[in-house]
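As you look at this complex, bear in mind that one protein chain is not there, while each of the others sits in place.
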Amino acid sequence: MTEINVSVNGRGHTRDVEPRTLLVHFLREALGLTGTHVGCDTSQCGACTVLLDGRGVKSCTVLAVQANGGEITTIEGLATDGVLHPLQAAFRETHGLQCGFCTPGMILSAVDLLARNPSPSEREIRHGLEGNLCRCTGYQNIVKAVQHAAHTMAGGASAVAGD
Amino acid sequence: MATTSEPGASLIGASVKRKEDQRFITGKGRYTDDVTLPGQTYAAFVRSPHANATINRIDASAALAMPGVHAVLTGADMQAAGVNPIPPGWLHPGIKIAEFRALAVGRVSHVGNAVAVVIAASPSIARDAADLVDVDYTDHPAVADAVAALAAGAPQVHPDAPGNVVFNWQLGDAAAVDAAMAGAKSVVRQHLVNQRLIANAIEPRASLANYDAAADELTLYVTSQNPHVHRLIMGAFVLGIPEHKFRVIAPDVGGGFGSKIFIYPEECVVAWASKTLGRPVKWTATRSESFLTDAHGRDHSTDVEMAFDDAGTIVALRVKTVANLGAYLTLFAPAVPTYLYGTLMSGQYNIPAIHVDVTAAYTNTTPVDAYRGAGRPEATYALERTMDVAARQLGLDPAELRRRNLIAPDAFPFQTAVALQYDSGNYEPALDKALALIDYPARRAEQAAGRAAGTHIGIGLSAYIEACGLAPSHIVGSLGAQAGLYESGVVRIHPTGKVTVLTGSHSHGQGHETTFAQIVAQELGCTIDDVEIVHGDTGRVPFGMGTYGSRSGAVGGAALFGSLQKVKDKGRRIAAHLLEAAPEDVDFAGGNFFVKGSPSRTKSFAEVSLAAYLAHNLPPDMEPGLEATTFFNPSNFVFPFGVHIAIVEVDTETGHVTLQRYLAVDDFGNVINPMIVDGQLHGGIAQGAAQALWEGAQYDSNGQLLTGSMMNYGLPKAAFLPMFETDRTVTPSPVNPLGVKGAGEAGTIASTAAVANAVLDALSPFGITHLDMPLTPARIWSAIHGSHGGN
Partner (left out) sequence: MYPSSFDYHAAGSVQEALALLAQYGDDAKLLAGGHSLIPVMKLRFAAPAHLIDIGRIPALSAISDGGANVHVGATARHADVAASPIVRTRVPLLAEVTAHIGDPLIRNMGTIGGSIAHADPAADLPAAMLALGASLVLAGPSGTRTVAADDFFTDVFTTALQPGEMLTEVVVPVPGAGSGAAYEKLPDPASGYAIVGIAVQLQVRDGAIASVRVGMTGLGPMPMRLAGVESALAGTAASTAAIAAAAARAGDGLSFDDDVRGSAAYKLNIARVYVRRALVRAMAASAG
């Protein structure tokens, strides 16, 4: 067992973990934060995406011990004081989710994308989400959600033009 | 709140934002793997690395010696405990059913076949221990390809299915086809492979069983599209647990696409192990296990012959298909390449003579069953790909050839030559609309200009029909289904007028919690936030058949609608009694009952609800309470149709295909929530296009799956796809009171052929008439340049 200290959604945790524990399992099993999902075993699907020290990472491919000392944000910690993050709101507004399983990872990946590029083109959004698979939406309304959120975060009105 | 609606506003047809989204976007969705019970243990499976082998010996001693291991169980243990094989749910005359045991006994028949299970204190210990279970096999030659399996001398998959034949099934008039072919002006022949696909819902399958000895009751959380079907088959046929002692809960389910319909070995093992060990047992598939054990889809090898007269009118169609069903028959498997396939062969066309001959084969591969569209994409691909081949051969524009053969609008109800009777349809307006929206002449002109300049654009059409809303119980029963295909809907009005709906449908992305609430709010004049939709729990919901075959709106929605009418009718009688009027003089609108002509004499729905439960002043002989149950049994399928057009560009230097545009014009009848319907369509189009361009399961000749992970099975990513353009025509279905059809599978049914046709259209200057899917750069380039590829 190895002791780790992590801050998750602003709250500190000190835990003993087996070194082989993946960050996603630490979050889900040790902390009960089941909003982070596991969809594959080859680092392809991105359902497990969380922010580690502000960057999107695939928590199925990070050991919990690697996150020692780090600050983690999961989907449960994205809203502040009960107010949805603009990306969360945008996913609902544009119907950017169906079954919801890829959604937490998709939203956090989009947070990372907009942090790097606040006003991405459609092409940049599609390439920026390369690490996240969705089987329900054909990505169309996910792309629209990111466009919508980018507009909102830039201070624009929260409505997007219809199709 | 975006989800709140004004009472009385027209909700059916409105793009209401989804109620269920709040929990999903905040990480509060509750999927099976998110459920944890006290004392929970974990299962890990020992799986066969061989496609066809005899099990000589299983040595679990090292695994059992590991700290934290509770048990290692085998197929012999299950058999000794009286657990039965998993039966298929659809039978044909003469069908050969191979014993499908949850844990193999004596023999394994595909790579990934479960042989033993370890139950341990943690998932990592379970995995460590499973790796220590030593299984001694004798490996035998295997066969993965269905055509090879049917050939003389092929390895035998099961001893009791000679020649690996599961069944031969025929539909239509063979003699009429022979005669028409003999007299035809021309016959177009095409061999088509509809390759095997893997559903890959992003949530892997999972199950968690908990046996409560005090109540002698088993609860199973499972990734299911149809929890009652799970309970019925597992309880009554596999495990021998009476239904009143067995509760199946399908909580949030992360996509299904068919793959979560079926009764799988793992959930049977977990349920049995929990009862055996007296502890909760959980199993969650790894993606590698999903690839090896989730039922696959498609996998047909087909020869099509289509005969024409000299006016380009189809006079006969002959289809001969070999369907690969894998190593065992799962729930719907026998129906998919038959009743969901052969019956669709008339498409949108008036074809006087059709004959379909399907031989299903066992192979040493993962079982094959329904995958989004289930038979109908295969039929549409066979028909629509052949239409394009024919158009080229006959020298006709593909749109024109289709137009000449459409069923006329005055021919409905239309009896096809393959059993189905189409209740309604008007096909030409959808074709016209699609051609106009894409500006077909302009695209053809662009194509011609591009070819002169060395760029290769392709335009592909797909005119599809779908039979969904499964379906009339008496018809499916006569066709071999071992169950009816109705749906249940309970409307429970609470004393305050709030509403709980219990539906046998199941949402795993379709948005029932919103669309069903829209129906309720529209009918009762309340808001959708006054309505709770309960689904996915056999402990709360009456028996229902679940969600697949694009049936939730047309069957489940109709059941709900029926109960709403019953509730309104009782409410009207209560209101009439309270208002001292005759029931026939009382109207209901905007959430209020009122006396016709005296709008001030009114009782709100909530007042009436309270009166129903107070029961102080009800009409004589009326029972208290306000609740209704409906089992809706449709009189026919519903028949969505449409025309999709894909435009691609092929880089002939590399063979790379870019999907440039995709336009869909569909007729889903009345639409409850256009936003959700468009979303269903987008996802469906992506999956169908992916079959044309990227996806394909491949086995080697030893039955090893070569595409066993997301590293080598090409799921579409955001960057592969354009924005899809959608539009609709509206021909309401007459078979349900909402006039709705199904939208969940149409995109997939149409798009594979549209995209494939577009690619082959682009390649026509190179003399290429057909290529099998997926249309990879390597395949396209090799076809253009010949096998030697000289520059």
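First chain written, first letter: the chains are A and B, and each begins at residue 1.
Assume contacts are C-beta pairs under 8 Å (C-beta built on N, C-alpha and C of every residue); 3 or more make two chains touch, one makes a residue touch a chain.
Just so it is clear, the structure is predicted and the values come from calculations on it, not from any experiment.
Trainee: Looking at B:98, B:502 or B:710, which makes contact with the chain not pictured?
Mentor: Here the residue in touch with the unshown chain is B:710.
Trainee: Can you work out which residue in A:35, A:86, A:104 or A:128 touches the chain that's missing from view?
Mentor: In the complete complex, the chain left out is touched by residue A:128.
Trainee: So that we can see where the missing chain sits, which residues of subunit A does it touch?
Mentor: Touch set of subunit A with respect to the missing chain: 2, 18-20, 22, 25, 38, 41-44, 46, 49, 52, 55-58, 60-63, 65-66, 68, 109, 112-113, 116, 128, 130-132.
Trainee: Using the document's contact rule, name the residues of subunit B that touch the chain not shown here.
Mentor: 123-124, 127-128, 131, 286, 288, 653-656, 694, 698, 706, 710-715, 717, 720, 776-779, 781-782, 785, 787-789, 791
Note that in this section only the chains that are shown with their structure count from here on.
Trainee: Centroid of subunit A to centroid of subunit B, CA atoms only: how many Å?
Mentor: The computed centroid separation for subunit A versus subunit B comes out at 29 Å.
Trainee: Can you tell me which positions in subunit B touch subunit A when the two form their complex?
Mentor: Touching subunit A from subunit B are residues 2, 17-18, 20-31, 33-34, 36, 124, 200-204, 252-255, 257, 284, 286-288, 508-511, 675-676, 678-680, 682-687, 709-711, 715-719, 721, 723-724, 726, 747.
Trainee: Write out the stretch or stretches of subunit A touching subunit B in their complex.
Mentor: On the subunit A side, the touching residues are 18, 20, 28, 32-42, 44-45, 47, 74-76, 78-79, 84, 88-89, 91-93, 95, 97-104, 107, 122-123, 125-127, 129-130, 132-143, 163.
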